[in-house]
Structure formats: C-alpha cells, structure tokens
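Here you go, one structure.
Here the complex is missing one protein chain, while the rest keep their positions.
This part shows subunit A:
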Amino acid sequence: MGSLYRSEEMRFCQLIVEKDAAFSVVAELGKQACVQFKDLNPDVNSFQRIFVRDIRRFDEMERKLRFLESQIQKDGMQIGGRVDDGDYEAMPTAELNQLETTLNDLERDVKNMNESDALLKKNFADLKEWDAVLNKTDEFFAGGVDSEAQEELEEQEELGGGRQAEKAPIQYVVGVIRRERIPAFERVLWRACHHTAYVRASDIEEQLEDPETGDKVNKSVFIVFYKGDRLRSIINKVADGFKAKLFANCPRTSKERQSSVHEVRARIADLQTVIGQTREHRFRVLQAAANNHMAWLKQVNLQKSVYHTLNLFNFDGIGRFFVGECWIPLRDIDNVREALERATEASGSAVRPVLNVLETSDEPPTYNKTNKFTAVFQSIVDSYGVASYLEVNPAPYTIITFPFLFSCMFGDLGHGILMLLAGIYLVVREKNLIARNIKDEIFGMFFGGRYIILLMGLFSIHAGFIYNDMFAKAFNIFGSRWHNPYPNANVSHWIHEEEVAKRDILFEVTGQPHQFFSRSNKPRFTNQYSIALSDWRGHLDPGVAYDTAAGPYPFGVDPVWNVAENRLNFLNSMKMKLSVILGIGQMTFGVILSLQNHRFFKSKIDIFTVFIPQMLFLGCIFMYLCLQIILKWIFFWVKEEVIFGQLYPGSHCAPSLLIGLINMFMLKPREAGFVMNETRVGPNNLLIEKEGCYLTQWYPGQSIIEMILVLIAVICVPIMLFGKPIAFILEQKKHKKAHAENITVHANVLTEETEIIANGNGKAEGGHSSGGGGGAHHGENFGDVMVHQAIHTIEYVLGCVSHTASYLRLWALSLAHAQLSEVLWHMVLSNSFNASHNLAIGGIAIYIVFFIFAVLTFSILVLMEGLSAFLHALRLHWVEFQSKFYLGLGYPFVPFSFKEQLSKVELQAAA
C-alpha cells in the first residue's frame, strides 16, 4: 500500500560488487539509508573478519582524537560545531593517509609539550627555592644568627662538661622545608643531636608551586648550626625523613651570595619567558586541532562504519567479488540501483555491480515510512511491539485517539491552555531548539513529544468546554437550564430560620410525591415543602426546576452543577456511561481493523470463525448495553407517561441497567410493567408501583429478546474455540486424500522392482502447502492450532468484559483531576480572597498565594496529572485496543545510515 496504514513491502536482494568498488558502493548506500544488510558471517569472530586491520586503524585514530579532546578541554578551550553536519562524503584514501599522519604528529607534539612543560616547571621551582635560600641566609647572617648560635653551642659544651676541649669550627647547613613540618623537624633534630644543634627558620613569603601536584605550598628556609661531622650525617638523615631539601653549596660570604642571587634572578626571568612561549605554542596547536576536531571525528566514524558493513559481506569463490545480502523496501529498489551506478562511476571501476532479487522464507523486517510528525506516534506503537510484516499499523489512528482519550481524563480548560502553549512554543521554535543541541535527557523527551503535547492541549481544551471546568470554575455562556422553583417568600423565610438557628438548615424537598408498596403494607406519603431538620439542602426537583422546553445546556455540562453539593452523583453517572460507551466504541473499531487484516491476508476461515463470532459476541452483549443506555437517556424522565406501551409512574421506576445486565445473564424471569394496575389512591391520586419496579421489563418482549441475545453470544464461544482447529483437520484430510489419489505403483516385471511414486512424478513429497487460508501455518500440528485458538478465544471473551471495565479509568482519572483542581481552588486561592478585608494585606496575600497556586497547578495538575493521564491513555491503547487485532511480532527495519551512526556518536559524546 505504500503508506502508514500498513508496513512497506520488502524485497530480499543480493548485491555483487567488485572488490575495488566495494568501499564507494557501501559509502553511497550509507547516504541513502534504504538498505539493511544481513550478516553473512555470523560465526566469524570479530577478530577474524576481513577488514579487521582497517577497523583497528580507525580505532587508533579515534583514540588519538579522544586524547586530543581531553587535552583541549583541560586547557579550557571549546570545541565548536557538531559531528553531524549533513555532509556525508567519505574522504579519499590519499587525504585519509594525510589525516592519519597529522593525527600522529599532533599526538606526538602534544605529548612532548606536556613533558617539557613538566620539566620546565620543576626547574622553575628549584630556582625559586635557591633564590629564597640565598636571600634568607643573608638575613640570618645579617641578623647575627651565627654569633648567637656560637654562643649557644658553647654554652652547651660547658654544660656538657667540656668533653671537647678543642674549638671545632661551627658549621651550618641550609635547606628548605614545608612550613607545617618545621616544629616537628626542630624537635626531632634537637633530640637527635643531643641538644647540640641550633636551628633557625624563616618563612618564604611567596607561595611556591609543587611541580608534581601543581598545588601552591608554603615553605620555609631553615639553617642548622652544628659542631662536628658526625652530626652532619644525622642532620642529613633527619632532613631526608622530613623531605627537606638541603643546599650544601651555599656560598659563605655575603658577596658571593649576592652575585649568586643576581645570577639566579636572571635565570628565573629566562625560564619564565621560555615557559610562556611553550604555553602559547601549545595553545595555538590545540586551537588548530579543536577547529578540525568535529570534522575529523565524523570522517573517522563514517569510514569505520563502512568497514563494519563490509565485514558483513562474503567473498565469492575467486576472491575478486564481494557478495552481500540485504533487505530493501520495494519502492526504494530503483533508488538503490541509481546509487550503485553513481558509486561505480565515482570509483572508476569498469565492472558494474549486480542487484538480484531473491526468494527467501525469512520474515522481512517491518518498515514504516514516517515524517517528523508521525514518527513520534509510530514510536509509541513500536514501544509495545513492532508490527508483524504487512499487518495493519495502528499508528495513524493513534494520532487522534490517543490525545482524545487523554483529554477525557484531563478535561480542564485552563490546564489544557497551559499544555497548548507549551506545545506551541516547542513546535514553533523547533529549528532553533534543534540547533542548540541541548543534551538534557528530560528536555529531549518533552521536545521529542512536542506534537503529542500540542494535540493533547487542543483536545483538552475541547474536553474542558464539554466538562465545563476551568480551574474548577464553570462558565454560563448559554444560560443554565435550572431555575429557582420556590416563591421568594419561602426562600427568605428559610434563610431567616437559618440565621436564627445559627446553622445551615437543611430540608428535604421532594417534587413528585409517590407511593409504593412496602413490606408492612403501609402506604407512605410525603408532603411537599415539609421542613425537617435533617441532612439535606434544597434539592431541586427536575420536574419543577428544569426547563424542559429549552432543552439541555447546548454545549457541555450545565453550570448549575458547579454550585451543587451533589455534583459528584451527577458527574459520576455521566462519566461512567461516557467511558463505557467510548470504550466499547474503540474495541469495536479494533475488531474491525482485524477484519482488514483477514481480508488482506485472504484468509476466509478467519473471517467466518473468528471475526463474525467476535462481532456477534461484542454486539449482543455490549452494544446492546450501549443501546440500553442511550434509550434510557432518551425516554425515561421523572414525569408520568406511557413508554413503549407501559405506564411509567416516575423516576423511582427508572430501569437499573447494571442489575438488568446481570439478570440478563442469569436468565432471571422478569415481570412486565411498572405499576400494578390503573387504580390511583391517596390524596394526590398516585399510582401504586410494583416493588422492585426498576428491575422489571421496560419494553415489551424484553425477556425473549435478551434470551436470544445471550444464546447467540454463548454459541459464538465454541465457534471461536473450535472453528479453526476443525477447519485445520478437514484441510489435512483433504490433503491426504489428494495425495492418496496421486500415488501410483510402478512395477517393472523384468527386474522385479516396484516403486511407489507420489504426485505423478518422481519427486519426494515435500512440505508444500496447498491449503487455502492461513498461509503461515505450515509446520504446525493440530495441537498447536488448538492451543493457539483456545488462548485467543479465552483472551477475547474475558477481555471483552475486563477491558470494558478497564475503560472506567477514563472516569476515575477525570474525577481525580477535577477534585484536585477544586482542592487547589478552595484551599489555596479562595482563602486569600477571604483575607481581603484590608486592601493592603489582601493585596499582598493574593500576590503570594497566587504564586503558590500557580506553582502547584503547574507541577501537580499539569505535569503530574498530565503524565498520569498519558500513561493510562497509553495503556488503554496498548492493551485494550491493540489486543483486538495486533500481533506485534515483527522486527524493525534498521538500514545502514550515516546519519544514524553519527547521531549515536553524538549521544556517546554527550554521555
């Protein structure tokens, strides 16, 4: 059919190309995206495939690109552009080799630069320390530390009892240590040298950079005075332990130190210039790489994907030709041939590739051609299961029924408008939002469903008008049909009584006084306008307060129900009936779609033993129920009249459809008529109703008709159950008989051999199917068919009942939504109006409360309820609707496409 109603027809083709042209052929096909290749080497390990070397080469290049990317990002530079820029030309081999060498060079250069950078930093750090040491030593000696030290050490000597008589010269050593470690260092040194070492330390003001970690650390210069060489080694060891660096060749005289300082300063300046230059160079190199990064990444990925595809091909005999097998949609075969032509021209090969159509028994993939609008609905259907090859596709119907069912559950004008605005924004700013390439997953989900959101908003606005509900308020556009029936005097009197009693007086008002037989045989009368302090408010009687002449409210629910205390009674009844009728309607539609399938696959047996019994079953029970609902709506009211030839006294005898349905199944005998006879009794001339008059027959002949309907429905079940298996057995018998007639016996008298030949020629009996219908049921035996049919029948019969009840979720969710909306209004917003006695306080109160109201409305009612209704509408489609006709056992058509490959790369890059 070539459209979205059914999946496309596919052909299995064989592609033969010359080895040299293979690459450009596959590259050309990648641009088109109409070919799905079959893996002809499924047993071969990925390391043993033909093109494993090329793939490895590209993997290397990709690794280098990733390394460069990390370096670029480490330096804080941005990589501009996108991987997929629409141009899918594959680079020729010469340029590719050049790219490879470029990447090699870049990697090498960047690595070298990193190393030298580290080295330079280390040198720099050393020089800075040396500089600091020189300065501090100057300070120490200027401050006369050496003389102090000398005095101290001599004191120690004297204390120690003058062991060493000679005056050994005081030696010193300088070093650098981290500031935190100084106290511990001093103490350990003190103890290790037996109190004969003198330490002085001074902080380095400038923070130095630690070459390994790159952190800034605080260091200090210390100087240790000691006597004797033995202590030297101790000091060395302690310094080692604390990771302090000792500078042994510190010049002794001040002058030498000064000249050293000058030298060091000069070297530091030089080093800084060198570091600066290296950094600039690195920046330029990385910038150049960043500019080309996306283009290179795209090329590498394109080439790699072509080689992966080529790996699926097979060598043919000599090894000069590649053979590939693929699925191509029927309508695209000409495109593919043209692509092959172009590719052979481009590659300059003399031999043209060959495309043969083959026969195969594999099931073809399912291909549904979608555009950006229908794609999202198709993906909803595919999420449950991809359609079997050539079966009816529910997606085009889902485009409307899904937002419609959503709106039945979400019906609120205000929230619908919010949703519509969001949908309009996403759709109108589509191009801009795609170009911004936002990687956030949740935004991606909402953006992908923008058309659904738009449609849901539109249908919700319509449903909001019909339910007459906007943020829990109703409109009175056409004039309500319910009016005040009481004289003004009475009403004022009741209000006065309320104020006197200081509470709401509730009274019962009944319009139609009635009388019926009760068990105790005592007739009951009720008066009009009797005031009793019981739990009722003014209950408007339809017979009096409803304007019949004007008819019902023209569009939607009457606004009087918004102010009524018993609005839920009314709305529940309405929404339940609505849900049941809509549900049965959608299920019938599903069964009719299955008829389309049966006709397409030309299986008459299915039409007679499956479709017709299904429709009869559905019709006799559920469509009869819908008919009853509609008739009750049209004919039964509160006034006394003759309906279908029977005298109907009033609303007490309005037939109960639910119990009626149950009684229909139980084949319970029912009386006819609502009243005993024509006599009237009592002061108001009332008729005597039968007890349980809401269970009697309400049209003549109802019992007989219902019995027939139940009988038909029950007969349909065994037809569904045994129809196909019996047909299957009959087929087999016919088959065997046909074969039996064809078997001939050849007897060769001379050689005394006999042969049994079947089918009139020497062929062995194959598994040819000569059956008329059900072409796919070759190899099945009777047991399979029987079980399959039993499951199908039970699923259908039980499903009819349970799915009809399941559609009541339309009622349940719309009730929940309306109640939440009302809660927000009464508890949040209207409280702020009550606080508005004082204008100033009221103004501020409303301002704040409105903010809370808006946030709660948007987050709970629109987002949460929206998602909830979305989910339930989805479930209704997947289970209740599609179980009537959908098999969903196919696999999707995944063509070789550059666009797909690159979008996968982009996703990986974002992750």
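Following the convention adopted for this analysis, contacts are C-beta pairs under 8 Å (C-beta built on N, C-alpha and C of every residue); 3 or more make two chains touch, one makes a residue touch a chain; residues count from 1.
Rule of thumb we're sticking to: contacts and distances are computed from a predicted model.
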Listed names "Fanconi anemia group F protein", "V-type proton ATPase subunit", "IBH1-like N-terminal domain-containing protein" or "Transporter", matching UniProt entry of the absent chain: "V-type proton ATPase subunit"
- request: Return the single residue from A:Asn104, A:Asn569, A:Gln732 or A:Gln819 that touches the missing chain.
  value: A:Asn569
Statement: Out of A:Phe315, A:Tyr486, A:Phe722 or A:Trp825, the sole contact with the unshown chain comes from A:Tyr486
Task: Could you tell which one of A:Ser651, A:Asn684 or A:Ser868 touches the chain left off the display?
output: A:Ser651
- request: Identify the residue among A:Arg178, A:His195, A:His539 or A:His735 that touches the chain left out of the display.
  value: A:His539
- prompt: Can you name the residues of subunit A that touch the chain not displayed here?
  reply: 3-5, 371, 374, 396-397, 399-401, 404, 408, 462-463, 466, 476, 479-486, 488, 491-492, 494-495, 498, 504-505, 511, 536-542, 544-547, 549-558, 560-561, 563-567, 569-570, 573-574, 577-578, 581-582, 585, 630, 633-638, 651, 654
